[in-house]
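Next up is a structure, given as structure tokens.
Note that this complex is displayed minus one protein chain, with the remaining chains in position.
Letters A, B and C mark the chains in the order given here, with residues in each chain numbered from 1 onward.
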Amino acid sequence: MTQIGFIGLGIMGRPMAEHLLAAGHALHVANASAAAADMIAAGAAGHDGYAAVAAASEVVILMVPNTPEVESALFGAGGIAEGLGSGKLVIDMSSIAPLATKGFAARIAELGSDYLDAPVSGGEVGAKAATLTIMVGGSDAAFAQAKPLFEAMGKNITHVGPSGAGQTAKVANQIIVALSIAAVGEALLFASKAGADPAKVREALMGGFAGSKVLEVHGQRMLDRTFNPGFRIDLHHKDLALALSGADELGIPLPQTAFCEQLLNAARGNGEGGLDHSAIVKQLERLAGHALGE
Amino acid sequence: MTQIGFIGLGIMGRPMAEHLLAAGHALHVANASAAAADMIAAGAAGHDGYAAVAAASEVVILMVPNTPEVESALFGAGGIAEGLGSGKLVIDMSSIAPLATKGFAARIAELGSDYLDAPVSGGEVGAKAATLTIMVGGSDAAFAQAKPLFEAMGKNITHVGPSGAGQTAKVANQIIVALSIAAVGEALLFASKAGADPAKVREALMGGFAGSKVLEVHGQRMLDRTFNPGFRIDLHHKDLALALSGADELGIPLPQTAFCEQLLNAARGNGEGGLDHSAIVKQLERLAGHALGE
Amino acid sequence: MTQIGFIGLGIMGRPMAEHLLAAGHALHVANASAAAADMIAAGAAGHDGYAAVAAASEVVILMVPNTPEVESALFGAGGIAEGLGSGKLVIDMSSIAPLATKGFAARIAELGSDYLDAPVSGGEVGAKAATLTIMVGGSDAAFAQAKPLFEAMGKNITHVGPSGAGQTAKVANQIIVALSIAAVGEALLFASKAGADPAKVREALMGGFAGSKVLEVHGQRMLDRTFNPGFRIDLHHKDLALALSGADELGIPLPQTAFCEQLLNAARGNGEGGLDHSAIVKQLERLAGHALGE
Partner (left out) sequence: MTQIGFIGLGIMGRPMAEHLLAAGHALHVANASAAAADMIAAGAAGHDGYAAVAAASEVVILMVPNTPEVESALFGAGGIAEGLGSGKLVIDMSSIAPLATKGFAARIAELGSDYLDAPVSGGEVGAKAATLTIMVGGSDAAFAQAKPLFEAMGKNITHVGPSGAGQTAKVANQIIVALSIAAVGEALLFASKAGADPAKVREALMGGFAGSKVLEVHGQRMLDRTFNPGFRIDLHHKDLALALSGADELGIPLPQTAFCEQLLNAARGNGEGGLDHSAIVKQLERLAGHALGE
């Protein structure tokens, strides 16, 4: 049994925390939200603020929206760093900037504690089913310590490399997923405009090298015109923005990612930021003046 | 047993013809090449020219490089159209322009014969193993007639729609494959420049939504720096050129396909047109001034 | 006085031919069109077919739509090559493929005659005012011989280099013009969406490094929503297609040109191929869901 602090009990974080509780660990949360109250009712210990959570925990897990929220939870007034002390382990499971992550890990190391970045993919469905893919950056020792906790929350668990490598892998994941959706959109739109049935084309392509989960799942959503998320364009936009700000800092050109982010901008400008990311196809349709199956 | 004329006994066509022969069909070929001599030695009947092949056959199959070769074989001097007559079936298994295909089918229909476009994917390996994916455009009757022949050569056989729909599906396939390779290249290059091990990143991503045959196979080739084909950039360039000339004719924008074709142009300008299409990553590396794993 | 054959009496060709006639040259035309009848009424000599025109002329000028029309006029049945003989000069003022041009020049050289490629920019207005920009490829001697004729039709006359260099310069011209229009569109659209008055922005930018004829003329058309040509998108599409097929042959990547051609495809798919090329902005607006000044 590990004493685990959990910061960020949102759509993803709450089912993750529940799996940890169900696996027999002690959970510590901050007395701030309705979700926290529910968790406390279910057996978690409530504390006043993150510093107190950190003080009571061996391992502190974060699952918050983006880089600034992680920075604030860690190093803001009354934050984790104030109560953590040495010999602890911080695990950031949020999806944030890889380069900032290295800095956060270094600052936690100065306190004498360890740090893992461990972002996930798989979405709400994966969080509830404990089938998340978890990409981990940090030391071997910290990974070994955290592994049983990860196994309570996910399935494909890979130690990718040192600090930041988990976030880097997540960014790479989001690049491929976004570009693959856009590629499927372009291909199906071409087929449709050429007079073929895009549903038949998708079916014909599934078995070969063009086949993928994206063609299967997102291709079908495009055909069904079912754009309720799934994974919202606003969130994927955030992830590609992380990719591109990383590219800016690293001096690496990501021309296709940059173009795809502009499609996401178009989606948001057209009021479609809340739709599933398969609605990238709607932006291509808008430009083409032709919609799938017309 | 069907009397089958087979035009185009190249790397792909020859094993396909051999499977038809092995399945008990009678094969008719033109006395032109060493491959034809081998086929004749194996039991095929040799004829002087395509018109004679067509006259002797119930079904004529073409497997040649591109649109002009199909047009010439069908309608050039001494071509198939001169000997074909009515009541026959022409099956073009080459990968050519969807819009030209509709015209060819119409001209064959004027002769009283039927026409299928049935391009394949799966490459030399699939041709030899009789596991090709076959995407078919044309009438239900013609598809029903040809299906046993397709089953001797391939596995995933889909009747996509009317004339041209097979070629359209093949173009869609090649769009997705090219863009997926480029997406994997961009993601792994980002990861590498960010200091992560791209091999570990690929491994971490395989199970999730970024996972695909392209990440599995071409991602590994990028990491191994093994760029012997596989499928040559020169050929994929031809296929994207078909996509883009189709887009020109249809008035459909394919921005990402257009960019990717420019990466293939770069490859060719750099003398890498003979490499496997996973060498798209080398063009991104060239621009980035950074190679995977550096 | 030079005996000049003139093939292609269209919107551009007719005023150009009239300038040559007005400059005191003898004009030879083919008896084919209403325009030819008008020219004959104005003093030109009529002939049956291009071979006869070529036989009667010292210099033969072509001003036709594209590469196939030039090839057919030169080398088709009854074409120029059949009547030309040696010691003559062919000047192709059409805008066609640079690489094909080199081949045409070589075939005319085999007949013992000389060849210049001399495409123009400046449009109908420039043709009528004899202020065309003329970009010339070919030998020094041929350029010296043709210069007085060019001076009857245009103003900025540059001998760019050997055969094909004129067409190459024209392609370069069309690349810059298209990309500049698209750049102005993107900048003004950004300004408009940010809440600034795009007309004021254009005005503020005119004096500096962003200032250009394109910002002045096409920027104003975008603001005025006056998209009557001018220069039609269909024609600019043809020119970028020449650029991109040249890029394919040369193995040179033109990523921005490739993207811009897709905007032109979108225009054509949306039924706007007949609008002025400043309507590129309408495609960006379509994607953005926001129009200038909204």
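The criterion applied here is as follows: contacts are C-beta pairs under 8 Å (C-beta built on N, C-alpha and C of every residue); 3 or more make two chains touch, one makes a residue touch a chain.
As the structure is a prediction and not an experimental result, all values here were calculated from the model.
Put simply, the missing chain touches A, B, C once the whole complex is considered. Checked against the full complex, the candidates C:N31, C:N66 or C:T158 give a single residue touching the omitted chain, namely C:T158.
Of the options C:I175, C:I233 or C:L264, the residue whose C-beta touches the omitted chain is C:I175.
In the complete complex, the residue from C:L116, C:M153 or C:V201 that touches the missing chain is C:V201. Residue in contact with the omitted chain (choice from C:I4, C:L89, C:A247 or C:L264): C:A247.
Among the residues C:A23, C:A56 or C:A210, only C:A210 touches the chain that is left out of the figure.
Seen from chain A, the chain kept out of the figure touches residues 237, 241, 244, 247-248, 250-255, 258-259, 261-263, 265-270, 273, 283. Across the interface with the omitted chain, chain B contributes residues 193, 255, 266, 269-271, 283, 286-290.
In the full complex, chain C contacts the hidden chain through residues 98-99, 121-122, 133, 135, 137, 155-156, 158-162, 164-165, 168-169, 171-177, 179-180, 182-184, 186-191, 193-197, 200-201, 203-215, 217, 243, 246-247, 250-257, 259-260, 284, 287-288, 290.
What we mean here is this: only the chains that are shown with their structure count from here on.
One copy, chain B, sits rotated relative to the other, chain C; on C-alpha atoms the angle is 180 degrees to the nearest 5.
When every chain is reduced to the mean of its C-alpha atoms, the one closest to the centre of the whole protein set is B.
Chain A and chain C touch with mostly matching residues; of the residue numbers seen at this interface, over half occur in both copies. Centre-to-centre spacing of chain B and chain C amounts to 37 Å, using the average Cα coordinate of each chain.
Between chain A and chain C the centroid-to-centroid distance comes to 52 Å (mean Cα coordinates, whole Å).
Counting partner chains per residue, chain B has residues 247, 250-255, 259 touching two or more of them.
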